[in-house]
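Just one protein chain is left out here, and the rest sit where they should.
Order of writing sets the labels: A and B. Residues in every chain begin at 1.
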Amino acid sequence: MDLSIPSLVNVRRSFLFEALTASVACLICLGILSEWGYRVTQKAGERAPTVVLRTGSPALQLAALSGFNRVGANIYWIRSYRAWERQDAAEALRHAAWASWMNPEEWYFWQGTVQMIAYDFPRWEFVAGGYQMETDAAVWHQIREQYGDEALHWLEVAKRALPSDPRVELAAAHICLNVLADAPRARTHFRSAWEMSSEERPWFAARIYGELLRAEGDTKGALEWYRHIQPQLPSGLPAAERALFEQQIQKLAALSQESE
Amino acid sequence: MAALAGIDLTVEAGEICALLGPNGAGKSTLFKILVGLTPADGGTALLWGQPAGSVGARARIGYVGENDELHLGETVQATLSWFARLRGWPAKEAQFQVEKVVFRLGLEASLQRPVGVCSKGTRRRISLAVALLAKPALLLLDEPSAGLDPEAHAHLIQLLKDLRAEGTSILLSTHGLAQIENACDSAAILFRGRIVRSGKLSALQAGMPFEPVFSGQNWTEADREALRLWVEERRLSGNWHRPAGVLESIYRETLQEAAL
Partner (left out) sequence: MNRLQPPSTVKVLCLVAVRTLAAARRQPSCLVVGILAVGLLGGARFFASFDFGENSAGFLIDFGLAVVFLSGSLVAVVLPAQLWIDEMNQRCAVPVLSSPVRRETFFFGVFFGASAAVGLFLILMFLALGILLSAWADGFGSAAWERLMGACWLTLVRGFLIGALMALLGSFSRSFLFVVCVGAGFVFAGELYPVAWALADDTAYGATLLNPLLFMMPNLGLFGSGSGHILGGAAPPVAALELSLYGAAYAALYLCLGAWIFRSQAW
């Protein structure tokens, strides 16, 4: 057995060549893969609300990322409720917003947030401003309108998270009707809610649409609407209120004949 | 600065060669290059005409490093069985080979114990057992006696002699010169990456003076010579022995010359 190691020469050329080749190959592969990743990510859509992850605490980010988003949302909703008890609008809204964003598929948080904005905040601001209803009715209407619009804006965001949930349109309809006193706009939302195909169709929304048409003086339009809806009403479903529809049709038919 | 240069070393079959040198001379580096643990920056290292560190060369080598690098949580039995399979022993034969090596190295009592709880001496023997499972043509031992008590060391020397008798070439590095002197057949002294002296032990020892086995208080050179002549004239039979530590003397002398 012979061990022979001749004189060493310090040659690094082969390693440098290998390193260069490996780097170039890596860059090419990474370029291809990152393009693929971009296309796949576009297909998948954004999974986490960007706004929350930009502005939230690290714990919040981790909760949002790891799937504990529901737990995080519950915690923030409880915080929001405590702020609501103190009538701290800014804090209540901030935490409620995070609850909605952390669990955007849960209607409960959107509903609670919107109701706070539309019904509670105006009252708090009005009282905090020292206004009186008897003398400052205009201020009251202005405040209500401002918060009503904000609530509708929130519902637009909710629609993106719950595109086929009729409750979003119904909430918008109620705000238009009760807060903004905008019946035509409310009517549009009621109709949109009814037109959404869902397992439990809100038949009452169709009825209220007809009612609002009649209240605006469009008796003929209301009658046509009821006659259009009536054949579609499912039998045996109390929520469909078939008897009420028939009653309304008879009433409106009689009114139409009188006017002719 | 080259760690090793111009190494040309011959270890015959069935020979024990001691590789000596101060700390930092390059002994461990040489071993690591031979087994492929450290790639050489340049030049060629050949074993049996094959590049050192190649799979073919490593198939014929057993290596025991300075430290016992074993999985501490694994039992001795599992470690040896695994290495037997890794070396290519079929499953049934592997068990037999493990038993042989265990008996040879006296590891019966430690078989079911995790490696981590074994003493340093036992771990050395385990490492040696792993190397011997390969039935190596060349055994490379880096500081095999480090940390061993005198009894374990004597056992190791006897084992090396047995392996030599079986035809295994052994190249070992050690600082315990006096201990290895009686076992090795040749030696090579490494200093700053170069072999400054090598050869058969008998040839190395030839130039060293003989000393009587016992010496008096005031012996001069003339006294020694007179004694030698007196023994010769009377044709007395007997052996002149060198006192222990001759190899160490050779070692020290050589290093001093090289440093100059």
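The rule is simple: contacts are C-beta pairs under 8 Å (C-beta built on N, C-alpha and C of every residue); 3 or more make two chains touch, one makes a residue touch a chain.
Note that the coordinates shown come from a computational prediction; the quantities given were computed from them, not determined experimentally.
Remark: the omitted chain is touched by one listed residue; of B:67, B:205 or B:249 this is B:67.
Among the residues A:24, A:65, A:239 or A:254, only A:65 touches the chain that is left out of the figure.
Residues touching the missing chain, restricted to chain A, are 15, 18, 22, 26, 29-31, 33-34, 36-37, 40-41, 43-48, 50, 53-54, 61, 65-71, 73-74, 77, 103, 105-109 (touch as defined at the top). Taking the whole complex into account, chain B touches the unshown chain at residues 32, 35-39, 55-56, 58-61, 63, 65, 67, 69-71, 73-74, 78, 82-83, 85-89, 127, 130, 134-135, 137, 166-168.
Note that only the chains that are shown with their structure count from here on.
Taking each chain's centre as the mean of its C-alpha atoms, chain A lies 79 Å from chain B.
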